[in-house]
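With one protein chain withheld, the remaining protein chains of the complex are depicted in position.
Naming follows writing order (A and B), and every chain is counted from residue 1.
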Amino acid sequence: MPSNMNKPPSRRGFLDWIVALGTMITTVAVSIPGLMYLWPAAKGGGDENVEVEGASKMATGQGKTIQVGSQAVVVVRHRSGFKAFSAVCTHLGCLVKWDQSAKAFLCPCHAAIFDENGKVVSGPPPAPLPEFVVKEIGDKIFVSAT
Amino acid sequence: MGLGKTVKQFFDDRYDTKLAGELISKQAFKRLPPHTGWLHVLGSLSLLLFISQTITGIMLLIYYRPTPEAAHKSIQFITAEVQFGWLYRQIHAWGASIMILAVILHMTRTYFMGAYKKPRELTWVTGVILFILTITFGFTGYLLPWNQIAFWATTVGTESANKVPVIGDWLQYFLRGGDAVTGETLSRFFVVHVIILPWALTGVIVVHLFLMRMSNLATLERVGEEAPLKPEHGIPFFPVHVAKEGVVVMMMLAVLVTLSVVSPWEIGEPANALETPPHIKPEWYFLPSYQLLKYFEGPYGALMGIIGCSVPFVLLLLWPFLDRGKERHPKKRPIAVVFGLFGLLGAMFLGYLGHISETDQSFFGKRYHITLKGWPEPIDDSTDAAPPTH
Partner (left out) sequence: MNLLNNMLGKVAFASRSLVGGARLVRNGRPIAGLIGKFTASMVIVGASSVSFAQESKVSCQTCHTKQGGELGTSVHHSLACQECHSGEDAFMMAKNDLAKFLSRSADSQLIFDHGKSFLGKPSRKEVPERCGTCHADVARMNPYGLHTDQLARYWTSGHGKALRDEGNEKVAVCIDCHGSHNIKTGHDPESKTYPLNVPDTCSSCHADKDLMAEAGLPVEVVSEYRDSVHGKLLYEQGDTGAPTCATCHGNHSAIPPGFSTIGAVCGQCHQHESSMFATSIHATLDGHKGCVQCHGGGADRHFHHIERITKPPGILIERYAHLLESKPDPTAAQVAEAINPSPKQIINHALATCMDCHEELEDDESLPKLFKLLDDIAAAELQYVETANRLEHVGQGVLLVENQRFLFEAAKTHLIALAPTQHTLNNEKVAEKVAAMNDVCAQVNGQLDELEAGLTMRYKLLAPIWIFAVLFSIAIYAKYKQLKGQWVKPLK
């Protein structure tokens, strides 16, 4: 065996300690980001089903603006269930708000009114508000674009 | 009896551990030729990069989703939301380029040192196969982020497949998984990139390493006149050469992290099959072929182009059998060296032309527009000064 011919000294010098320490630091420095990487991130990647938080506590007729992807979406609880519409006014892109007493979406910019089904009641918008898909799973409500 | 002894006893009772130990230590302590220098780490650097690519690749797979709808978003997610996701993606993207560079440098070293000569012809041939597999890795991996550049580079890249005689259309249809680059293409490229190529490459690497160990590293001596290696002068792989590799690993890690931070790969716009971005160019390692293809025109141009781009690879594969001279030292085989330099510089020049084609460049204080084929055309500064009107 080659090692028999030239036996290395068993004494551990200063250099060995440095090398051992360096190796340890490198190993730790490489594995910690790795473990952090593996830890599940706060939100699901590319997940388009967004849960409406506190949906079960919403009263009938109440509305709530949430974020789906990069879009603002208004979720409204009707007697028949939840409905969700894009909050982006089809006129110039302002964000509409749900008016509970009027049962309508109001756009603050040009006083446009959309009814509870997103249809234009009055004002300049050329098209109704696009509807989002609402899924009820147990007592949780999810909204997605498709 | 300690736990260690119990375990040892368990294996001793069942296997010929003595023989296994001898085999392992023979490989571990194998003596490499005394002149083994820094240039000889390029091969192991390629291997290290492959290992790095495997690890980062597996990590990316945890969050990556190979569908047209989700691919780009998942890369965005990895980059923006996952802890250190940006780092692993950048190291994987940069590692790919660096690995191809390392392989090319390793081959260059082997070529100029005549290390491919008898008895190592097959080591060289497997090495060329590894090179081809590596750039295929690059080609398939490039599509996976499903951004505009990736999508269109792949469209253009697979477009040339139909120039292959007889089977061209079929080949292109097969490569794309349809008439155009779609989700089917993504699926195919994904499977090739994460299942087929890793195992193919691993298999060929094993053969390559096995052959390399069988005939040990080459020296610069004439073929058939090598002096036998005296073990006491040889450098033991472990721990001496491994220590050297340690330096390489550290530097490689530092360089990869630096590139990831200083020059990160952008995520780009998601792929859009209805809008071609201007000036689509392939990655740097395809630029020479990309540029070469432009010079073949006319009815047989495409076919000639395909042949023109295949010749270098065929030459590489057959080279040990074509160059059968006994000399290894570069100074003693001027023709092979000149030929090699010509090929290397030619590829670099073509690649550079490909890089600057269809752009404006300054040479010696004058502006030129570089045409598709790489000819410079002087720009009259007075005409293009007016800004676009709104």
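Methods note: contacts are C-beta pairs under 8 Å (C-beta built on N, C-alpha and C of every residue); 3 or more make two chains touch, one makes a residue touch a chain.
Remember, predicted model here, so these are calculated numbers, not experimental data.
Although one chain is not drawn, the whole complex shows that of B:I167, B:A243 or B:L372 it is B:A243 that touches it. From the options B:K118, B:H233, B:R324 or B:K373, the residue with contact to the unseen chain in the full assembly is B:H233. Mapped onto subunit B, the interface with the missing chain covers residues 34, 76, 79-81, 86, 232-236, 239-240, 243-244, 246-247, 250-251, 253-254, 257-258, 261-262, 264-267, 387-388, 390.
Residue positions on subunit A in contact with the hidden chain: 6, 8-9, 13, 15-16, 18-19, 22, 25-26, 67, 69-72, 88, 92-95, 108-111, 122-124, 126, in rising order.
Just so we're on the same page, only the chains that are shown with their structure count from here on.
Our note on geometry: subunit A versus subunit B, Cα centroid distance of 37 Å, whole angstroms.
Residue ranges of subunit A in contact with subunit B, taken from their complex: 1-3, 5-6, 8, 26, 30, 33-34, 36-39, 41-43, 45-46. For subunit B in complex with subunit A, the residues that touch the partner chain are 22, 25-26, 29-31, 59, 62-63, 65, 69-70, 73-74, 76-78, 81-85, 87-88, 231-232, 234, 236, 239, 250, 253.
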